[in-house]
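As you look at this complex, bear in mind that one protein chain is not there, while each of the others sits in place.
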Amino acid sequence: MDTGADLVRLRELVRAFVAERDWEQFHTPKNLSAALSVEAAELLEHFQWLQTGEGAELGDDKLRQVRHELADVFFYLIRIADRLGVDLDAALQEKMVLNREKYPADKVRGSSRKYNEY
Amino acid sequence: MDTGADLVRLRELVRAFVAERDWEQFHTPKNLSAALSVEAAELLEHFQWLQTGEGAELGDDKLRQVRHELADVFFYLIRIADRLGVDLDAALQEKMVLNREKYPADKVRGSSRKYNEY
Amino acid sequence: MDTGADLVRLRELVRAFVAERDWEQFHTPKNLSAALSVEAAELLEHFQWLQTGEGAELGDDKLRQVRHELADVFFYLIRIADRLGVDLDAALQEKMVLNREKYPADKVRGSSRKYNEY
Partner (left out) sequence: MDTGADLVRLRELVRAFVAERDWEQFHTPKNLSAALSVEAAELLEHFQWLQTGEGAELGDDKLRQVRHELADVFFYLIRIADRLGVDLDAALQEKMVLNREKYPADKVRGSSRKYNEY
């Protein structure tokens, strides 16, 4: 198995969709990051008045909509990474190494404070 | 190759990081969607005063920071999908089918209008 | 008393601050709406892991920071309204009339559903 093969496949799927519509012209990193924020907010909208958004509180119909919002966020995340030449798989693995340093498990366990608040 | 194997691997990486810190208690779908929006905005902040954010305008140092923001967005996207039982790979593929219907290539080519504005 | 006099005074304060720095060139409606989203997310960040953000849970130090974030949001809101020629006072009053129609008190009392979910 090639590491990252799934993300490469999805990146190509997204890239073809965009090319068929001649939308590359709109897909600057700036515009894509705005679109990503907009989609993230559409996801948040489903949860804004709920307590936690767990199972029954969300409900099946809303979960289906939330699933679509997650897909939209993923679409723009893949697309902006593609435009900037970023390998999302490698970037996340590297960031996890940094986060392990910033948030040592024995120091932060059970606390949600920010790393600069310890 | 198992389809989605990379995302399963990353999901487990994220899940372990969270469990080691006993952070599951904070990771309600609602809180995670707020965190995702916050990270998406931190990404957007890098581009807000730029023209397009292409190559030279962004610069290498900023690109490194942007790469980290993309990883943070990916982290929360994977995490919220995990908490809601959503398969991101399948969700994106399904959404692309719907988007192909909403935005037929021969109708929308070269236009950035929203589907309900045609 | 002139209705809207306070907002006119604040608009002038913001306008002078921007002019002294020759920042009008960056203040397109698009850029300002991105900046507004970024500031709104910085506000949200203070609350993302809290239960409600009420009094003691937030704390005095965080409240002071939150106050600054609210000011930043207000700054960009006033600024974008100025650039688009929108009277915020009149706009809010008009929107409240529309909201009273969309959300009749006797119909929506105690429910947080969206107007199109009734």
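Just so it is clear, A, B and C label the chains in written order, and each chain counts residues from 1 on its own.
Just so it is clear, contacts are C-beta pairs under 8 Å (C-beta built on N, C-alpha and C of every residue); 3 or more make two chains touch, one makes a residue touch a chain.
Since this is a predicted model, take the numbers as computed values, not measurements.
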item: Chains still shown that are in contact with the chain withheld from the display; value: A, B, C
item: Residues from chain B at the interface with the omitted partner, ascending; value: 34, 37, 41, 49, 112
item: In chain A, positions touching the absent partner; value: 26, 31, 34-35, 37-38, 40-42, 44-45, 47-49
item: Footprint left on chain C by the chain that the document does not show; value: 1-7, 10, 13-14, 17, 20-23, 25-26, 28-31, 33-34, 36-37, 40-41, 43-44, 46-48, 50-54, 58, 63, 66-68, 70-75, 77-78, 80-81, 84, 86, 88-89, 91-96, 98-100, 103, 105, 108-110, 112
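Heads up, the rule we're going with is that only the chains that are shown with their structure count from here on.
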item: Chain contact topology (line, ring, star, complete or other); value: complete
item: Angle of the C-alpha superposing rotation, chain A to chain C, to the nearest 5 degrees; value: 180
item: Geometric centre distance via CA averages, chain C-chain B, whole Å; value: 26
item: Interchain centroid distance [CA atoms averaged], chain A/chain C, Å; value: 26
item: Averaged-CA centre spacing for the pair chain B and chain A, given as whole angstrom; value: 2
item: Where chain C touches two or more other chains at once, by residue number; value: 34, 37, 41, 49
